[in-house]
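With one protein chain removed, the remaining protein chains of the complex are shown where they sit.
Here is chain A:
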Amino acid sequence: MATADTIRTILAQHGKLPVDAATLNEDSDLYAAGLSSFASVQLMLAIEEEFDIEFPENLLNRKTFSTIATIVEVVTELSKDQQAA
């Protein structure tokens, strides 16, 4: 299950952030915290692998990966949908 802490752990491993991911709260703007375009792609691929989901094309955008809270919300929805399918 996607929680803020699991996302934070993935972010620490793949986000290449100049700050410690543990210091980010759920609503912190990840791009303002230094998440680059390439790192957001790596984050996306790592999340797909961790939760065995696939982001549909319409969610492959900056908004989806803008905060920890948004990522948790999207991953939770996708996990429900894709398990049901």
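To be clear about the criterion, a contact is a pair of C-beta atoms (placed from the backbone, for glycine too) under 8 Å apart; a residue touches a chain by one contact, two chains touch by 3 or more; residues count from 1.
Simple rule for what comes next: contacts and distances are computed from a predicted model.
One chain of the assembly is not displayed; among "Carbohydrate ABC transporter permease", "Amino acid--[acyl-carrier-protein] ligase", "NAD(P) transhydrogenase subunit beta" or "TIGR02186 family protein", its UniProt protein name is "Amino acid--[acyl-carrier-protein] ligase".
Seen across the whole complex, the unshown chain contacts chain A at 37-38, 40-41, 44-45, 57, 60-63.
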